[in-house]
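Right after this comes subunit A.
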Amino acid sequence: MSAPIIKCDHVSKRYPNGFLALENVTVDLYPGEIHALLGENGAGKSTLMNILYGVHEPTGGGLLLNGREVRHTRPGDAIANGIGMVHQHFKLVMPFTVAENLALVAKGAARARLRRHADVRTFMAEFGIELDPGAVLGDLPLALQQRVEILKALVNESRILLLDEPSTILAPSEVGALYDTLRRIRDRGTAVAVVTHNVDEVLANADRYTVLRRGRTVGTGHIAGADADALVELIVGRSVATGSRIGPYRTGGEPRLVLAGVSIRPGRGSPGLSNVDLELRAGEVVGVAGVEGNGQTELFELLAGQRLPDQGRITLPKAVALVPQDRHHEGLSLDLPVSQNLLYSEIMRRRYRRAGLLDHAAIGNRAEAMIEAADIRTRSHATPARALSGGNQQKIVLARAMAEDAPVIAVYQPTRGLDVAAAEAVLARLAEAADRGTTVVMISSNIEELIRVSDRIVVLNGGRVTGEVSGAGMVIEKIGPLMTRAVAPGKEGVAHG
Partner candidate 1 sequence: QDAPPRVAGLFTQTVTQGSWDVAGYAGFKAMAEAQGFNASYLEHVTYESAPAALRQLASDGVAMIIAHSSGYSAAIKEVAPSFPDTQFVLYSYEGSTDGLKNYSAWSVDWDEYGFVLGVLAASASKSGHIAVIGGEPIPSAERTMEFIKKGAAYVDPAVTVETAYVGSFSDVARAKEIATGLIARGADFLIPSADTADAGIQQAADEEGALTIGSYSDQSAAYPNAVMTSTVMNFAKSYGEIGAEFTAKTLGDKIVTENLASSGWTLSQPFQHVDAAVEAKVFAVIDELKAGKIDLYK
Partner candidate 2 sequence: MAEPMADQMGAALGLIRRALSVPLSMRVTLAAFAGSLVIGLMLIGLLGVPLGAAARVAAAGAFGDMRAISDTLVFMTPRLLVALGALVAIRGGMFNLGGEGQLQMGAIGAMLPFLAFGDIGVALLPLAILSGAICGGIWATIPALLKLWRGADEVIVTLLMNFIAIFFLKYLVQGPMQPVGSNFNMSAQLPSAGTLPLLIEGTRLHLGVVLALVVAFGVWVMLQHTAFGLALRASGASPGFVRLQGQSAGRMIVSSMAISGMIGGLAGAFEVLGVQYRLIDGFSAGLGFEGLAVAFLAGLEPMGAVVVSLYFGAINSATLSLQSQLSIPSALAEILSGLPIILLAVISGVLLAKGRPVWTSTR
């Protein structure tokens, strides 16, 4: 390998609130490599990427581009130096078309090359991506939006490509396609840096890795010769059992929630639901597998009581505890303190009152206990939820749902974006709940984790249930095809099988 194309040289970053997110971090990126950046939630991965891209400026150290010192005070500087970035939270203009979004970033010659839709198609084809240039971004499913986010980073002939958690929102099959694209880009001599929480993905696709922990580099090396357990231990600082079954296989008790012939009309970018039959029983974990956008959202809304079926019947228990997919908008009220987020449902059920007013002391005490029990890392219970890392935010949502003691708990992508340790903790709590007799419905596109906690898994595809597997039958080889095999376009009211 030649010289690094860019080097983060002893970089530190202290945020204005005084929090030291990076401390003396040095990372080299070489042309023609895929470099994985690993670390638990809040370790500083995004911060590092953002510094490379000019979103944040380092408070110590600097950047060396081909050995020369450069300053990136804004993304424009980084782009001018040949850097492209795929952001963890997409930077896309949703009402614009694909072509318009690409035109926005294009500079100079690139702009001239993307003038017509046909040109845009040609450009996309270079990376094996096929999209309608006239499609409005907001109408596309997440996975396709991500393709556009990647294309944007490539428009200007990037020599360095940064990707912040690109695989988090993808189904396993899509992850493969993503790395196919990345390898093509790497092979053209581009340095590719990828942030991810998935160690297996790193081992399968990356050339080198760097691990951050609490803002410091704790290890870096070649993938050849690394193994999963060692990497996980490097990431979280202790060994974590991953990949093994959590808890025993359970058999469900009395039925608690029944869907009978439920259909929901197709909506924008979604097939709706067709004739779904499902019976959920006490004390079991039912996994719902499927590629995102195959009716999961509608199913969750049905369970949440936010939507009624257009056809068919649903019998819900008195209460369903919910862990929604979008924790920032539905799971939490970000400006409320941790305590009130934790106890919101209970407060609304007329608890924690004194003389008709809120009993803040009691709320604080109860919240402290829950924070302790759920291992939520926060400065205090009065800290606004906004100031917590994603993993810890998710723990709040889960802790609240658990505390409701509802007969059914429905969770939707509960570990998305969480580091290994945080994800393990979430799965363990769900398993415990089922052991205590709660019905757990877990909708997820992560098949591995579904297999590890579920007692049976139903597969949603095109709005229909294309199959159910249970016990030892829960293997990727069986579930994958059910998820991805083409189904006849969903016609309302047509029964399957």
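By definition in this document, a residue touches a chain if its C-beta (ideal position, glycine included) is under 8 Å from a C-beta of that chain, and two chains touch if they have at least 3 such contacts; residues count from 1.
Here is how the candidates were picked: all candidates are chains of the complex that A comes from, given by their letters.
Everything numeric here is computed off the predicted structure, so don't read it as measured data.
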Inset, instruction - Quickly now, which of 1 or 2 touches subunit A in the complex? Give its number. - result: 2
Inset, instruction - Report the residues of subunit A in contact with candidate 2 in the complex, numbered from low to high. - result: 15-17, 304-306, 322, 324, 326, 329-336, 340, 344-345, 347-348, 350, 353-358, 360, 384
